[in-house]
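A protein chain is absent from this complex, but the other protein chains hold their places.
Each chain carries a letter (A, B and C) given by its place in the written order, and its residues are counted from 1.
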């Protein structure tokens, strides 16, 4: 299903798509496995201990949207105000000792020099590797544990430098093309080929304009899109070149820069994959591929206004926040984790219900007992998602990622293919968001004109009597 | 009532209060009347046409949180993404012509050089005056209407310069003290004296620390607080000096700077109202009044951590957003408009229900009719609040103010006195916010596994048949 | 005389003048006396010890262009690279102990939060008062001397807060108009009336356009200019209203903002001194006075290009650096101190010659003696100017002020009246600045092809033998 704030599809005159993790869904956890191994091996090759090779990717540990504290080496799950929901050091989850690091249980998110948000699906293997490194050095008897890193003789491994090494390895793996190469060599293993994708794009193109805007380069884009659109065995639709599915193809977009001033727009020579020099200024020609440019140029070339575009992408910051905030586009966030999130939510909904009651009763009735029960249930619920819990919540509190999704995504779904289930005249409507005071007095248990007559106050009085 | 995200009052070790519009509620619309007249007369005294004197403050026009576009002179009501909900030019509400000014129905809120948010209750009279000026010159036959202002012979009145004149008049009225003087001369007319205020502060002080942090100067603070706390006729509590209600009093706080680096902390000579030179460095002395300082200094002097403080204020940016985002304080936003908002909401709830249904059915059933019906109902609902509609919503869409309230205020209420209705062991709990996909499938009409079996799709098909 | 980089007066099509300290020279030290007393009395009135009243302005102490270190309370004289030339704490000049404060004898000038440059002639009395305060508290037995200020019981007087109090007193004295009032009450005492000024302006107006651009308000400008231009007893020129001397008069210019985006241009009602509302857009009308605006607007109104304007002012930053760097104007810096600087330079030139020789010989011949001799002569030379030495140099090293003058001023002189001594076809030519390598080998004693044959090397060898 597709979930939404209000978007009348009928008004959408133009659909834009990101490629990676949007049109091209990578198979999890195989693709993360691959990324992790390339990263890990790179670190060993630049001098990290060989013990690192014993680690393999564990998909049950990381959750997207965690924050790495480069000062203390902790992975943090936080809410939109910077309150800490969960904190791990290596693979050890901190409880009381969170206070030692963060006296106020709070981080100043604005301090981006210290706190790095691991926001994208590409960051998952990196997130896990950050955990592995802290785990490795913490356990390793050769190294002494210090506040800001590890010491071994004259050598100091700061958390900051370890984090930087992982980031650099990430760039290395992407820039040298080793990740792309491995992916292309084994497309069936790493990329989901959904026969409905050409169907969806064909249908959209009948009613609206369609463009592709990806940060990938042309050669990789060509290989992936060919695989997705041109060779589906047993496809019902007549075979046509992948570029024919789009009115406009733009590679090397450098989002989020693309949504601001952008870069020079160039034409791609589709025979060689190289850029043509100069800037193309003529009318839009079908099948032409461009490199660079900006969202403004796309609007101009396709002759559409921002509010008439629905842009589908997976990057909450680079694709969604920026296109909405700077350009007023309608946005569709692809959240592959959603399939699992929904499944857990449905299966474990009783835990959430339990939580809701515990929240209240724990505080009023069980003064004698510790609030641990609350934590235990939160923890049980979190574990249903994985060690780091849900992408979207921790117990009854929403994560930073969830709050950004709520603010900036008009639609979201686990895959863009789900659009196929809706007619193009469909009106997506969000359930109206009521503010606390707008919820009707009857069913809002805490909103009462005078405490004297409140049931909860009764409970309260009982609780006080018990003390 | 007090509405909230989750805050267990029991954990709060310290309560902080702003003064203006928080402890001291100004009587509406008398106080806005006063402000408007001072501003208006100032403008005439610096050369604006005498016709301006015919305008008197109309409390049914302005709503807090409007945005003034200094380029085109429009007052805008926008949502958190910058989409325009309502637009007036003078007192004329624009409909279709909004597109002429804002082709995408959208403003880049980040452009603070052009767009000014009239966020505080002090801004209400200013907001109305901005409307008056545009109205006056638009109607005045001596002036020619231009895109960015008005022309009269060699004189050009840009919207920007008019807006700047009003801002300067505002500073004049505050800095020369004429507003304060008038207020103090007629306290009963302008300031609400609630006998419960000393009760509330006394109760709080029994269980927690209490401080006052106001941007006002000492002399004004002294006069207002004396009136509120020392002389209540028929008060039940033994009379005591107003400063005895607080553990710490800080004036001249210069919020929002106060929540960042702050200024030098000085002692106030309470006999003369003048600042002592130098910085006070000793222990906190009861009854001492300070000037300047910062939130960090307050925490130090009172020996509390940020998360243990509940700060009560009326300024969404200066009091609430900053204290939460930079310091991790718990926040309580006073929204005097809430009393009226609740009343309208209750009385006109049928309109909102109607709107919910119209939203859906209009799109699916009534292709032949214009979407005007939707607008008409939205408009009828808006008018119940005033010409500019509700502070918090426009039809089914939330305003920027509402979205900021939801993000940054842990609690909100029409007055801080409402705290009196809750025991200090109270747990304020927000109704759990569910994300769209978490609402259970059954009662979410638009979320269906396959469109074939959907009732709405049936409607859709009927609609298509009608075309 | 007027000193210069190359400026052909003939090409100048427009002359602009600042008023304060440019057309209106204030009598020194009477005017500084007045400023000092107003500042000092203000400080006492806000709580500073009455002992402060014993201090009177000493014109031999301060030099313009000093830097106040708000951390340690020192007055510093620095060169353009931030190297310290002189350092006083109160009235005590530091020698060796400079190293304790500034280990590298160097300040990072870019740190404007800590280091404040006292650049204008208005700053002279402030500079001296900063010295007085440090002197007072250092001597006062009630106060304990600390690194960053003084302590007295629970009270801490930081250097930073003292400095801020003086700055605030400065604003108070200017904003309340007390300085202006006192000046206008006693014009003959405080303002130089040079009968040549109307002559100069009349002559210029015959060959070029003339404008006045002052940060002062209209009423003060009117009073001062009337005094300077309208009532000269025994003037040869026919009496005419002061505004007739200019093609354009602009008050409230808010330089340096004036040289960047500026403010709204308004007309001044010369009968009431009040601003007209709106912006004047017509052709330039003679005798009209404007408020605000920007340098771009001035160029437009007068129809001249930046390079055709010679702007005469006294503020190295606000008048000269900004007009040159942002607008490419030609600049004329008025440096009233120059009269004295020239006199000392002429009288004490032997000291400078001595210094030149000492510089060399001290290092090569007198290993046994301390380099104090060099310092002694520098000191003797400095003292001829005053306690803080010359505005422009310390011994053989140039001050920051001098280097800025050299970079940004095309012409400079002690008074703009000196322009009268030059025909308007005059070519001001700077002596060509040779770079060290361009000075011919013969008279550059240190530039020799091979050290074997150098006389200095001989000396060197002798010196080594002596060791």
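Here is the rule we go by: a residue touches a chain if its C-beta (ideal position, glycine included) is under 8 Å from a C-beta of that chain, and two chains touch if they have at least 3 such contacts.
These figures come from a predicted structure and were not determined experimentally.
Under the touch definition stated at the start, the shown chains contacted by the missing one in the entire complex are A, C. Per the touch definition above, the residue from A:152, A:189 or A:239 contacting the chain not shown is A:152. Checked against the full complex, the one of C:45, C:108 or C:231 touching the unshown chain is C:108. Contact with the chain that does not appear here is found for just one residue of C:153, C:282 or C:423, C:423. Counting over the whole complex, chain A has residues 46-48, 150-158, 160-162, 164-165, 264, 266, 269, 274-282 touching the chain that is not drawn.
Hidden from this view is one chain, which touches chain C at 1, 3-4, 6, 8, 10, 80-83, 103-106, 108-110, 305-307, 324-326, 328, 338, 341-342, 345, 349, 352, 356, 359-360, 363-364, 392, 396-398, 402-403, 405-408, 412, 421-423, 425-433, 435-440, 444, 446-451, 457, 460, 463-464.
Here is the rule we use: only the chains that are shown with their structure count from here on.
Looking at chain A and chain B, not one chain touches each of them. In this assembly, the C-alpha centroid of chain A lies 34 Å from the C-alpha centroid of chain B. Between chain A and chain C the centroid-to-centroid distance comes to 58 Å (mean Cα coordinates, whole Å).
Chain B and chain C have Cα centroids separated by 47 Å. Residues of chain C in contact with at least two other chains: none.
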